[in-house]
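Missing here is one protein chain; the remaining ones are kept as they sit in the complex.
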Amino acid sequence: MEFGPHLLLAILEGAVQAAVLTLTAVGLSLVFGVMRVVNVAHGEFYMLGAVLAWCVTSTLGGHPAIGFVAALIIAPLMVGLIAAAADIFILKRLEYEPKNTIVATIGMLYVIQQVTLIAYGPEARPVQAPFNQRISLPWFEFGDAGFALTWPWGFGTTTYKLAVIVAAVVVLIGLWNLMARSRLGLIMRATQLDREMAQAFGMPVEKVNAMVFGLGAALAALAGVLIVPIQQAHYLMGAEPLLLSFIVVIIGGLGSLAGTVLAAVVIGLSDGVISVFFSPTLAKILSTLFVALILVFRPQGLFGKRDL
Amino acid sequence: MSARSKTLALHVGVILALLLLHFVLPTYHHGNLARIMVLSVYAMGFNLVFGYTGLLSLGHALFFAAGMYGSGLTIAHLGFGAEAAFLAGVVSAFIISAIVGALALRTAGVALMIVTLMFAQAGWYTILYFGEYTRGDEGFVIQRPDRVFWGIDLSDASNRYLVALLLFAATLIITLKFVESRFGRVLVAIRENEERARMLGYDIFRYKLGAVILSGTISGLAGASYGLLFGYVGATFATVQYSILPLLWVLLGGAGTVLGPLVGTAFMTYLIDKSSEYTAAYMIVAGVVLVLLTLFARQGIMGEVRRRFLPWLP
Partner (left out) sequence: MTYKTPKPETRRSVLTKLAASSAVVAGAAAMPGFVRYSQAQTSAPIKIGFQVHGTGIGAAYGRWYDRTTTAAAKLINDTGGINGRMVEIVAEDDGTDPKRGAEVVEKFASQHNCDVAFGTLFSHVVIGSSPRAGELKLPYFVVSEGHHVASGALNRYTLQPGITDVKSQVQAMAPFVASTLGKKVTMIFPDFAFGHNHRDYFSAAIKEHGGEVIQHIAIPPSESSFTKYFPQIPRETEVLYHVMVGPAVLTFVKELGEFFGPSRPEIFGFIDSLEAVDLASPGLEFLDGTYFWEGNPRYAQADQSEHDKFFRAAVGVDENGASVADPKDVATYSHMFGCWETLHVIKAGMEAAGYSGPGDRAKLIEAVEAMTEMPLSQGHPQGPKLFNGKTHQVFGQQYITKVVNGKLLLAHTAPIADTLYPDEVDYTTQSF
């Protein structure tokens, strides 16, 4: 393929990755920002979303769209409840002490993974997309005959992939509204800014924690549901999004939702674009070093102001 | 007895007990304990940075792998003997920890965790990228003739145990001395209150870097010995999982205690080994135990022992 379409295709693919990554990372960022909790089990909530989507769609049957819409509602809800329970029964009792929460969430990671392996099995299972048409994309050329449209070999995408991008944007707008306009959002923002002060003003900080943890997990689960028609549900699929989300949250600057979104887009896109220029594994080496060096020279992240 | 002589008696006692076990343990547990001792060297290395300096690194697998590959690759491709290869492994870990430390220590907290993680990931990808030499994910075997160190055949069960014990004892003593040294005390001061230590005029960066280098080198030493003792060099040891493991071992055993790493490593190893005999779902058991420990023994096992019974424990 020629360079132009190749690059555009990589950007398109990167945009789909970025969309899913944004949702996952925003969930982590909320938990991180408001609760100061490093949630190592976050990737497992993503995985649970995907796995539950498979369970819901295969139980309901019928047209793929019915099951999928049901999964979009049920999976995040269930995962959110599980996470809220984990917060109430475990993290709260640890008083959110950083080292202990890390170990406890690692423990949760093991448990969730293993329960999934037993209940769901080791296979990667597909979920059918509600709709999935291939769209061939045109490219332009200035040849001898002047300007012309061509249809390069393999240059295309699918309607579902485009829909994922749209869905992510819609969810983010909804979330932004929640944070900016609702009372819950106000409490969350206040808690994030100054926990003691918020408490002193009589805000129900304790209750907010469970909701934030649940909301963060639900966002990850939603991302899992959205990705599962493209990838498959597998009990080990949580590792990659966990790593990427951490990177995104830190690069974006702790506590900055806007920064997180921007960083997710940058990281998602760059992963695709770098693969155009370098051999794939070399591209991975370079992009991880790139992330490390950004942090080394801008420890507060690209968009953050405070020190961590 | 003074705290100091108690400390001495306890640690000499532990080493003697391990030596005694060499003669009485059944074959399987004998081999297992040898492995646990090597891995607790790794955990002790990690503990220097995490437990005593308060820096959370998720990239120590890079140092472990540097030691392992530094020795394995020089044997496989440069025809090094086990002695030179071991040294090569330790030196590789030293160099890499110096570089990573110098860069990563510009950050702190969670950013430090991510930076070290990223460096380790890059290291893992590098091992895969140079698959022609490293055999990538498959790894390679160090054959028995290459595992003779000063005339000692490291593939012999008895030799392996004693060498592992020697490494463990040496690291234990180094750690103990280090913790009691002025350098070690400054690190604890940094952990407790970095600003105050800075105001007292200490060059924080230099101290932290020293800790990372010592910690990384000890981790590399563990990696190099693991390869030579068990005959295998593989990329799995460079994955995130092997950065998380020492963290778990140390936290379970008790961060900032000298014996914690050994206790934590042994506990975790046997937890998985034993529970896997009764159930295929042994990771659930491991997970639940981790959660319970954080709920009911927050300082880790040795930390709780120190809190409740032996306040003088280093």
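Think of it as A and B in the order they're written, each chain with its own count starting at 1.
Throughout what follows, contacts are C-beta pairs under 8 Å (C-beta built on N, C-alpha and C of every residue); 3 or more make two chains touch, one makes a residue touch a chain.
Computed from a prediction, not measured in an experiment: that's the story for all the values here.
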Hidden partner chain, touching residue among A:70, A:179, A:211 or A:276: A:276
Touching residues on chain B - with respect to the absent chain: 25-29, 31-32, 35, 125, 128-129, 131-132, 135-142, 144, 155, 157, 230-232, 234-237, 272-273, 276-283
Residues belonging to chain A that touch the chain removed from view: 1, 5-6, 9-10, 13-14, 16-17, 64, 114, 117-118, 121-124, 126, 128-129, 132, 134, 136, 153-158, 230-232, 234-237, 239-240, 272, 275-276, 279-281, 283-284
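One rule holds in what follows: only the chains that are shown with their structure count from here on.
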Rounded Å distance between chain A and chain B, as computed from the means of their C-alpha atoms: 33
Complex contact set, residues of chain A against chain B: 32, 38, 90, 93-94, 97, 99-104, 106-111, 113-115, 117-118, 239, 243, 246-247, 250, 254, 281-282, 284-285, 288-289, 291-293, 295-297, 299-301, 307-308
Parts of chain B lying in touch with chain A, wherever the complex brings them together: 56, 103-104, 106-111, 113-115, 117-119, 121-122, 125-126, 128-129, 240, 244, 247-248, 251-252, 255, 280-281, 283-284, 286-291, 293-295, 298
